[in-house]
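One structure follows; several queries about it will come next.
The complex appears here without one of its protein chains, the remainder shown in place.
This part shows subunit A:
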C-alpha cells in the first residue's frame, strides 16, 4: 500500500521530524522516569531495525490487508456534497476497519514490535474503549495476555466495550484515581509499566507519549494518508485541496496529514473538541485553549492552570476527552501548517445526525467533529474543490450517548 511514497524525506521536509532528541521543534521529547528510560531507548532501536526490515513491513501489510480489511475505501459523499453546495467531499472510511476505527492500524504495528522485543505481556489505556478493544483484539490474535486500564467513570458509561474486551480475553482494570477518565487510565498504565518493564509492552493508543511513540504511531497510521493519496489520484487525477480530521491525541489526523505535509497546496484542518464551548472552560481543545507543558512523557499543548496543574477536559466524545495532544500537532499548529479549529458538542451531535440521514453512515462522535468542520467550510469553497474528511470510526458505540442527548430512553 505504501510503496509509492518515498521512504527517506528530503532535507527541509516537514516530514523529516522528529529530530534525534525525539522533538518536533520544541515539542515531544522523552519525559519519563529513569526506570523507563532504558526501555524507551531499546524501543527506539528496535523500531529503527523494524523499519529497515522488509519482513516486518511485509507482515504489517499482510495483516492490514487480510485481518484489518485494508485498503479502506475513499467514498464520494454525493448527497452531503449536494446538501452543502460547495466543494466535493470524500470520506476516508476508516470506520470500516476491523474493530470499527483507525485504532487497529497502530495496534497491529505495535504488537509486532512487542513480539520482536520478546515482550510477553501487553498493557494499554483506553477512554471510550476503542483503543482498548483494538489492543485486546491484537493481543488475542497473537496469544498474549493483556491488561487494559480504563477510568472507573468510563467503565461505567462504556459497558458494551468493557464486555467486548473481556470476551477478547483482556483483563479490564478500572482506575479509581483522579477524575477516573482517560488521563488517569494513562497514569495507571505508566505505573504498571514501570513495575513490569522486564516483560511488558505498553501499546499507547495515540500519537503522543515519550519518543519514539509519537513517531511510530504516526508511521503506522500513515497508511491512511498513503492510501488516500493513491485513491484520490486514481479517481480525480490530482491531490485534494483540503484534508479534515478530528484530533484528540491526534493519531488518525497525523496518519492522514503526514504523507501530504510537503504538498503546499493541500490545506489541512484538525478539529478539536470544544465541549460546551472554549469560552466556557468546559472543553478539550488543547491548542485553542491550552498552553505548552510536560505530561505523559512529552512536551506539548496542555489544559493546565498557572501552576502547571492539569485541568479536567470535557467532551461529549470520550475519545477526545483528554487534556493534551500529540506533540507533532503542537508543532504543526505553531508553524501554521495545519489549522486547528474548535467544534462544540452541539455541532458534533448535529453533524452526527445529518451524516447518518444523508449518507447512511453513522460516524463516531469523534469523526462527527470533523464532519461538522467540513459542513462549515465546504459551502465556502467552489464546486471544483475537493475535501477529504477522515471518518476515523463508526458510531455504534455512541448510540446511547446520542439517545440520551436527544432525550430518548432506550
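We take it that a contact is a pair of C-beta atoms (placed from the backbone, for glycine too) under 8 Å apart; a residue touches a chain by one contact, two chains touch by 3 or more; residues count from 1.
One rule holds for everything that comes next: contacts and distances are computed from a predicted model.
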{"item": "Name of the absent chain as recorded in UniProt (options \"Spore maturation protein B\", \"Tryptophan synthase alpha chain\", \"5'-nucleotidase, C-terminal domain\" or \"3-methyl-2-oxobutanoate hydroxymethyltransferase\")", "value": "\"Tryptophan synthase alpha chain\""}
{"item": "Which residue of A:69, A:281, A:308 or A:379 touches the chain not shown here", "value": "A:308"}
{"item": "Listed residues A:178, A:277 or A:400, member touching the removed chain", "value": "A:178"}
{"item": "Chain not shown, touching residues in subunit A", "value": "21, 29-39, 177-178, 183-184, 187, 190-191, 194-195, 197-198, 293-297, 302, 304, 306-310"}
